[in-house]
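Here the complex is missing a single protein chain, while all its other protein chains stay put.
Right after this comes chain A.
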Amino acid sequence: MSSKINSNNNNNHRINGQISLQPCTHLADFRSRHRSNPFRALQDCLRIKPPGGRAAIRRDPSEVPLCGVCGDSGGGRTRLYACVSCAAVHCHAPPGGGPSHAAAHAESARGGHEIAVDVDRAELFCCACRDQVYDRDFDSAVVLAQTAASTLHAPPHSVTTPTTIRLPQPENLRKRRRIDYRPWTPDPRERSLMGSSSSPLNGTVSDSDSNSDSRSNDLLPWGLRGLNNLGNTCFMNSVLQALLHTPPLRNYFLSDRHNRFYCQKKSNCNGNGNGDGIVNRRNASNNERNNNSRMCLACDMDAMFSAVFSRDRKPYSPAKFLYSWWQHAANLASYEQQDAHEFFISMLDGIHEKVEKERRKPHSQGNGDCCIAHRVFSGILRSDVMCMTCGFTSTTYDPCVDISLDLEPNQGGSAKMASTKSNHASNGEVDCLNSSQNSGISTLMGCLDRFTRPERLGTDQKFFCQQCQVRQESLKQMSIRKLPLVSCFHIKRFEHSSTRKMSRKVDRYLQFPFSLDMAPYLSSSILRRRFGNRIFPFDGDEPEASNELSSEFELFAVVTHTGKLDAGHYVTYLRLSNQWYKCDDAWITQVNENIVRAAQGYMMFYVQKMLYYKASEKQVAA
């Protein structure tokens, strides 16, 4: 469930995740001399400058600040500071880098002129301590100004289309997704277990077979097996292929963590209530309710993993799984379309539900353990909603098993492209990225930029501001608080009309990278890039992105959709040992990576890089 944190009365000042030091004596003095709003004059000088929307200090927008003593314009070895007491601008260089006219100004004024503001960063500096200082009031004024400015520059569609962040979903699906579950991070022992248990997966199983059929099969990685179409079930097959080759999921089932024989036996005990552990056939078969309680999607997954990773290479029919899933999905009254993404969501739900039902004792709070579906796929989204009037921000955290992304609206405006550019810095494939931006091709990174961009909520979506005590216009920004082991991105290619019927499919091409760095979209990066080094007027306690290697992901499966809305076909491309395979129901073929790059991606599955490499290392075909 989402936890709401309103940190206005929070006494622990935090700067980008670190508890701040006390203000220096100079800043404390300054504050005590100016009780009410000491930075009022500065507020009028705050300018938010595109590109990037950085805050700067200028008395009028066209001012070119220069050092009052030497005329230096800053930027070289020096920075320019404006004294917050008298507004005089001076240069400053660290010891050894040249003179500091700002420090000289502070000294000659004999007290009261130590605190200055960096004119190009709008960050406070104490010229006596020669160090950055932080002030909550000042920082919230800057954050509010940046917030207001970012909405002025927003392209018109984001004003008129209220929150387009998530696809509106059928009510009960949405509710189910908000079930109280804890994310799980593997501890070092579990990580090494995952890593080590994936190495036996090489293709040497059928060494003893000598017929030509199995010899050609040996060239395929282990576990690559077609799935028979059971009547328009490509929506299911496509997702199952991705799940069967999701490294942490595969390792879980192949290491017998959910044993179907044990699970069914246990369920029957519970169902009969006699506790003797003997399967009672009569009871099991004529009691529908009992039958439902025995239905376990994880057991069916277990059976499927066993079958697919056996020696048998003939296409497999996931009939049992389809039946179980159908029973589960039938309870979801609004399940209408056979959509691969909805199937994915509902089957993760199904696995979760069963496991939760089985639990006798409430699971321990701290270690964040849940069903295998959520251990692998669940991350946490952070959403900051800021009141446009007073700057009060309400932060919520929501678990998610995937991220649904809007395709960018048809390109054309070059202003928009510039605004999405800054995030790409740390992602590879820079050349192709830049060229794609010039040619206006949508990219996955572009979608993620849009997803994490501040967005003004429409007037029909005013939120209740706890500080103003009325409904106010607001600004919403999404970011990723915690990355899952496997990130699934769902591209909203199906546009639903208000009557919740599919109305249209968007066929536009979307470029996606084989390696993806998620660091730019983490909460810590988003907040820092937007606002600089500040005390946030809201919860800024975020783990440092660059400390975690886990932000690097590798693509391992792409579910594609071709054709029309109702007469379409799903196909999955799998990347095993850095070789791509096309899984088209029963048919598996090896394909060139360019075919994958050109495909119309509907769902993209990325796994944390360290798990991907561990999983593929020893699988290279002879």
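Couple of notes before you dig in:
Please note the rule applied: a residue touches a chain if its C-beta (ideal position, glycine included) is under 8 Å from a C-beta of that chain, and two chains touch if they have at least 3 such contacts; residues count from 1.
We take it that contacts and distances are computed from a predicted model.
Hidden chain, UniProt protein name from the list "Multifunctional methyltransferase subunit TRM112", "NADH-ubiquinone oxidoreductase 78 kDa subunit, mitochondrial", "Ras-related GTP-binding protein A" or "Transcription and mRNA export factor ENY2": "Transcription and mRNA export factor ENY2". The missing chain, though absent from the display, is touched by one residue of A:S73, A:N232 or A:T459; that residue is A:S73. Counting the whole complex, the residues of chain A in touch with the unshown chain are 21, 41, 49, 51-52, 59, 62-64, 66-71, 73, 75, 77, 85-89, 94-97, 112, 125, 129-132, 421-422, 425-426, 430, 546.
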